[in-house]
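Before anything else, here's the structure in question.
Apart from one protein chain that is not included, each protein chain of the complex appears where it belongs.
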Amino acid sequence: MKLFEFEAKEILKKHGVKVPRSVLLEKGEKNPLEKIKAAGLEPPIVVKSQVLVAGRGKAGGIKIAKTWEEAEKLIAELFEKPIKGLKPRYLLIEEAIPHEKELYASIIIDRSERKPVILASQFGGMDIEQIAKEKPESIVRMYVDPFLGLKAYQARKIGKMIGLKGKILNSFASFLIGLYDVFMEYDADLAESNPLAVTEDGVIPLDARLIIDDNSIYKHPDISERNLEDTGEYTEWEIKARKMGLAFVELDGDIGIIGNGAGLTMTTMDLVYLYGGKPANFLDIGGGASKELVKTAVKFLIDLPRTKKIFMNIFGGITRCDEVARGIVAALEELGGSPKPLVIRLSGTNEEEGRKILQENGIDAYTDPIEAVQKVVSL
Amino acid sequence: MKLFEFEAKEILKKHGVKVPRSVLLEKGEKNPLEKIKAAGLEPPIVVKSQVLVAGRGKAGGIKIAKTWEEAEKLIAELFEKPIKGLKPRYLLIEEAIPHEKELYASIIIDRSERKPVILASQFGGMDIEQIAKEKPESIVRMYVDPFLGLKAYQARKIGKMIGLKGKILNSFASFLIGLYDVFMEYDADLAESNPLAVTEDGVIPLDARLIIDDNSIYKHPDISERNLEDTGEYTEWEIKARKMGLAFVELDGDIGIIGNGAGLTMTTMDLVYLYGGKPANFLDIGGGASKELVKTAVKFLIDLPRTKKIFMNIFGGITRCDEVARGIVAALEELGGSPKPLVIRLSGTNEEEGRKILQENGIDAYTDPIEAVQKVVSL
Amino acid sequence: MAIIVDENTKLIVQGITGKEGRFHTKLMLDYGTKIVAGVTPGKGGTDVFGIPVYDSVEEAKNAHPEANTSIIFVPARFAADAVYEAIDAGIKTIVVITEHIPVHDAMKFVNYGKSKGVTIIGPNCPGVITPGKAKVGIMPGHIFTPGHVGIVSRSGTLTYEIAYAMTKAGIGQSTAVGIGGDPVIGTSFIEALQMFEEDPETEAIVMVGEIGGDMEERAAKMIEEGKITKPAVAFIAGRTAPPGKRMGHAGAIIMMGTGTAEGKIKALESVGVKVAKTPMEIPDLLKQVLKK
Partner (left out) sequence: MAIIVDENTKLIVQGITGKEGRFHTKLMLDYGTKIVAGVTPGKGGTDVFGIPVYDSVEEAKNAHPEANTSIIFVPARFAADAVYEAIDAGIKTIVVITEHIPVHDAMKFVNYGKSKGVTIIGPNCPGVITPGKAKVGIMPGHIFTPGHVGIVSRSGTLTYEIAYAMTKAGIGQSTAVGIGGDPVIGTSFIEALQMFEEDPETEAIVMVGEIGGDMEERAAKMIEEGKITKPAVAFIAGRTAPPGKRMGHAGAIIMMGTGTAEGKIKALESVGVKVAKTPMEIPDLLKQVLKK
């Protein structure tokens, strides 16, 4: 789960990391300037749209106000300005930080080493993909033992490797330890600061990102759940699907896909593409799906406007083909028949029983996935 | 540093440990009963004197009030009642917890294993020394890897070893993990609950003790410094000494002791005793003491009412004998000579120079500690 | 021989009294897996399908010292503790079926297991089957058949599809390992490959990969370096998956332009591994490489 910049910075601050002085404005705030003055801030100030999409700055979501008049105007403007389709509920108002240089620092878990890895570069400000492309040799990596934690000497070593020294180096090391503590304490998938500004006094994060592992949210009651609508990660139909408990990703084709198991479902998409069709989505009903879940999934894909036809590829392992068949029948009964062609491949556990249930309801099913995919593409 | 019961319980609560509902009264509280009612408590309630001495219960510092009248009377009474010489500044008012059984649980660092060790017994309520004496076989010990932490399965194992099962066992395991988290997070010398009550719903700490390593206080800004007067650990003169930066322990004899280094100072006490004297104190000026520190120490012991004579045993290693001599001379100059006999043994680094400085001021010094101790005892 | 599990596997089922644990205990017993004990804290003294249940792995291990393998069906919040418990009780092979375990938890117990010389499979995996000998997992046993081709896979159902196609084509499996779909897993693609390389009963290897991470690329590197000499064929799922979206598995996501199916296929083909376009092609490709 992505945190808003102001949430990430609040957490960093609690862990002893110095962040810019700021005040948060919520939409509808009556006297924003009063609130900013009360917080001891005055122009130049930075007005930052709190949206969860990348590339906020380039999209015009971050502006500097040099005067109170400008501030008032920008605040009104940014509250109304959609950034990649999302309007902010909050604006973060920060002191402007004069700085000489911008660094990059982040922490993720390295899959191969199974350890946290710290990534840093002396070229901050651009995104890591861009740095990796333009200045790959500038990216410094260091693995950390998850039981021992990040030691100060290691943090200093990273700082030295990206060219820092003296007071700035020590400040960077302290920052990194704070970032690491937050990364570990919050089960983060990503803790990042970019840009991390170098000022006369030390480093200070101009931006901060924190993505929490969805599976660990229960451990962190201080983190409030995101509205799916606010994340900018999901389409309208993906949000609907998540609320219904479906593992669904929307694609740009027109053949609706249902599979059981992520690998098989992806493979089903690939097969459709291979045989000349375009998948409309990924929808995995998982292992051991119930009749109810199958019914929900089938109805959902029939409702999905972009599907012209639907391909269901089931290999029964834990999933029982008879249960799947019952779900399909129930869906079609409720809808009074499918308004969109439905091609089904059914194989594996209780295959015969499933096939029988379908036949009794006038529905055919393939055994061979290749035949089935050729059929659905040809429709 | 010892924490008050209410502080320890507050910290446990923050770490997810269930503690009795309570309200804290400070001396001078105008409407204690109102405050208790506002907290949703009603009799029977427990009134607990917040003093940092052991054996509070036996000394009459914990009382149960069955009615509001009784509560009012007990509150007034306990605020005025000294427990082992200390009057409380706070009373903790807690709900009375009906319970079937009392357990003991604590965590300390084992010096030999260099690991946290959990101690538990099914016989709570009496102190651990008493349990160790009367029911030694009831005490269960488990070492914990400080990097891996206490695992739930280990906590359950301890609970099972002290005879718990079912819901109570799981509750005990959760409690122990909370206690361990607090122990580690707060650099504790001791985290203890005794008694830990067993109720129908699970375990709940009736008392809680937390002693924080003095050297780690800087890491824990949320912990407020103790007034030395409130700790009950120090005599009036020990408090004076600590405020002056002296490592001083008061004893019950009459020969004042100054040494450099803890081992040598203790040995000096032992020598005095061995040769028939009684040491009045332990005072270690440490390694490399300055003239100023020596002066302070000498004057302090001359002021200390219980000393009749003073024995100073210095073996110069890092400590320079000339510096020590200058300190002695300075002290005596300020006092216009010593009103109490002062026997000095001076040996080691810059011995000759030190001896010369003393002689110039009419002060003799021994080289041999045995001769010196015989002298001071004979005076 | 085979790898990870075989006729000498003596299994403990952790979380045996839960719905999933109970269900799969039955299926594993039916398959012939030797289950010696179950563990559920607080349920010690009961039994499940005749298998005695204990309060802790230590107690189970004391009563059944021959136990050498554990399978974990414990819910995600308690699964990490169950893994530590098994490791500390001296179990040397642990299969973690549970999904939704926080990645940091998995990272820690995987590191701890490695330090103790323990083989961990999963989490979020279908388990391991050595056909005809032992099934330690949730895969349908009947679609597998004994033979000499090892399968290492990041995906459950897809493995079944491929194994079934192989079985129908008369190609049996030495062992099939579902390594799991999470970002951090105990036994990686290349570690499983290494085991197959060292297993005398395995003559060829099927690699079933998917988008995300760089395990397949590392496998290609191992082959290039001559560390894997047995013939290998592959299938990679997710050619049509868009970047930045998790495709069901937590680990199946193309990030920062890395982890694409194209990249993986290219890496494998460049070291001579034949990559199937559909799962159904795998038996044919295997026949080609086994003929040589």
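Chains here go by letter, A, B and C, matching the order in which they are written, and residues are numbered from 1 within each.
The rule we apply is simple: contacts are C-beta pairs under 8 Å (C-beta built on N, C-alpha and C of every residue); 3 or more make two chains touch, one makes a residue touch a chain.
Owing to the predicted nature of the structure, the values given are computational and were not obtained by experimental measurement.
Visitor: Wait, the hidden chain, what does it touch out of the ones we have here?
Guide: By the stated touch criterion, the chain not on view contacts A, B.
Visitor: Considering the complete complex, identify which of B:33, B:161, B:184 or B:335 is in touch with the unshown chain.
Guide: That would be B:184, which touches the missing chain.
Visitor: For the chain not shown, which residue from B:125, B:178, B:279 or B:327 touches it across the whole complex?
Guide: B:279
Visitor: Which residue among A:81, A:101, A:151 or A:278 touches the omitted chain?
Guide: Once the missing chain is taken into account, the touching residue is A:151.
Visitor: What does the interface between chain B and the hidden chain look like in terms of residue numbers?
Guide: 109, 111-112, 114-116, 128-129, 132, 145-147, 184, 187, 189, 213, 215-216, 218-219, 247, 249, 251, 259-267, 269-274, 279, 282, 284, 286-287, 315-319, 347-349, 368-370
Visitor: For chain A, which residues touch the unseen chain?
Guide: Where chain A meets the chain not shown: residues 148, 151-153, 156-157, 160, 165-166, 169-170.
FYI, only the chains that are shown with their structure count from here on.
Visitor: Closest chain to the overall C-alpha centroid, by per-chain C-alpha centroid: which is it?
Guide: Answer for the innermost chain: A.
Visitor: What pair of chains is linked by the most C-beta contacts?
Guide: A-C
Visitor: Need the most distant chain from chain B, centre defined as the mean of C-alpha atoms.
Guide: C
Visitor: Using mean CA coordinates as chain centres, what's the chain A-chain C distance in Å?
Guide: About 27 Å separates the centre of chain A from that of chain C.
Visitor: If you average the CA atoms of chain A and of chain B, how many Å lie between those two points?
Guide: 52
Visitor: Calculate how many whole Å lie between the centre of chain B and the centre of chain C, each centre taken as the average of the chain's C-alpha atoms.
Guide: 55
Visitor: Two or more other chains in contact with one residue: find those residues in chain A.
Guide: 147, in rising order.
Visitor: Quick one: which residues in chain C touch 2 or more of the other chains?
Guide: In chain C, residues 112 touch at least two other chains, as defined above.
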